[in-house]
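Heads up, one of the protein chains got dropped from this complex, but the rest are sitting where they should.
Up next, chain A:
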Amino acid sequence: MAVCIAVIAKENYPLYIRSTPTENELKFHYMVHTSLDVVDEKISAMGKALVDQRELYLGLLYPTEDYKVYGYVTNSKVKFVMVVDSSNTALRDNEIRSMFRKLHNSYTDVMCNPFYNPGDRIQSSRAFDNMVTSMMIQVC
């Protein structure tokens, strides 16, 4: 399960960030922000690829000592970043991929809400919140 999940706008400002409350929130913000370097690079590298063949999942962005950061980018250049504890070896690539897909679906639902203004921070979507909570590490 993830320790931090973030949705980043096309212009690279955060739309949504949630991290486990037990740890320093700022640390994860920095981590997500720095991971955008790799996301940018990957997006520019695949810019030439055909649209329909494009893989949205970007894979492992970069490993740190304690965490693994994964990325995903939608066709409208909205980025999803997920931070996972390095010690959590149970999570394989496929699981991460399906988590991202779930996140993407949920984000699409948020976008479909006529009261949501694209580009605004996602603040009042309970469904999205619950979905993120279900993917985060449970802290009792």
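Here are a few things to note about the model shown:
Quick note on the criterion: a residue touches a chain if its C-beta (ideal position, glycine included) is under 8 Å from a C-beta of that chain, and two chains touch if they have at least 3 such contacts; residues count from 1.
Quick note on the criterion: contacts and distances are computed from a predicted model.
When the unshown chain is looked up in UniProt, the name that turns up among "Trafficking protein particle complex subunit 11", "Coatomer subunit zeta", "Gtp-binding protein of the rab family" or "N(6)-L-threonylcarbamoyladenine synthase" is "Trafficking protein particle complex subunit 11". For chain A, the residues touching the chain absent from view are 11-14, 17, 25-26, 29-30, 33-34, 36-38, 41, 61-62, 64-65, 114-115, 117-120.
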